[in-house]
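Below: one structure in structure tokens.
A protein chain is absent from this complex, but the other protein chains hold their places.
Up next, chain A:
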Amino acid sequence: MTDLAANDPLPKPKRDIAPVLLPIALALLMIPLIGSTSSWLTLTAASLAMGMMIFIMASGLTLVFGLMDVLNFGHGAFIAVGAYVATLVLAPFAASIQADSLWMNLAVLAPAALLSMAVSGALGLIVERVLILPVYGQHLKQILMTTGGLIVAEQTLYALWGPQIIPMPLPASLRGSFILGDVAIAKYRVLAMLIGLAVFIAIQLVLNRTKLGLLIRAGVENREMVEALGYRIRRLFLGVFMTGSALAGLGGVMWALYREQVHASMSDDLTVLIFIVVIIGGLGSIGGCFIGAILVAMVANYGGFLVPKLALVSNILLMVAILMWRPRGLYAVTSR
């Protein structure tokens, strides 16, 4: 074994910025292919907004994967439940939502989002205690239990709200676009970008500036050693699971407003995207998840514009390409 003596100078830690440059390079590469600058800007803004929404939904799942090696195929249930719960608040206040006042709109939207997060988080508590606790360390059973849980959740939503698609119109003040020259950027997409960025910064602050964050980062890397230091990681995991579920609920509200509709199986397509994001980002890596979400959204938007037929497989191709480059994802945190 080659070994440095204790006082030898340490090699400078390398900052791995290649994954950060990837979406920037992809966006720049698209300029000549798309041709029109305004179309490129619109597609890029759409990608960033969509990426932020996917990131919000995926961030909890990546920590759950990384921290406790739990395969939660039922994560989509929290997304759908979050969206449905929001309708409970938004429907009775339809007049306020359609009022031409940003503050009136936000006065209804904010409580709706908070209630969705609370209900999804509480559902996360039940799912972890009832479905996941008995099957820790057993991947196949985790898949069966959480997939079963997703089916039960979807059918419960059908039973309570009916099979029809429920409209969820955007608030009046968030309709329309900001016009910059000949570029139009939808107002709601700007809001989605800001919320996504705020969630990313908040998670980074917690992970990097608090002892709780240290524990989560350490637990993702080696949960056994965290326990050997005297910390009860199961409690920590429960907190992360509930937070991830609550964020999925928030993402569900945002996605429903983006699509202006809610239905019980709305998370089916999203779940595939979320898993792709978690895998290409690197299990347990919030930074990787953030970049992965933007990449997935870019490939969907640019790909859909340039080669619509390719849109169906573009994200799978992206995942294959990333994993060929970095088999454990953009930022490998765990050894899995």
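Structural remarks
In this section, contacts are C-beta pairs under 8 Å (C-beta built on N, C-alpha and C of every residue); 3 or more make two chains touch, one makes a residue touch a chain; residues count from 1.
Just so we're on the same page, contacts and distances are computed from a predicted model.
UniProt lists the omitted chain of the complex under the protein name "Amino acid/amide ABC transporter ATP-binding protein 2 (HAAT family)" (options: "Glutamyl-tRNA(Gln) amidotransferase subunit A", "Acetolactate synthase", "Amino acid/amide ABC transporter ATP-binding protein 2 (HAAT family)" or "DsbE family thiol:disulfide interchange protein").
Only one residue from A:32, A:230 or A:327 touches the chain missing from this view: A:230.
Within chain A, the residues in touch with the undisplayed chain are 1, 3-8, 10-11, 13, 211, 214-215, 217-218, 220-222, 224-233, 333.
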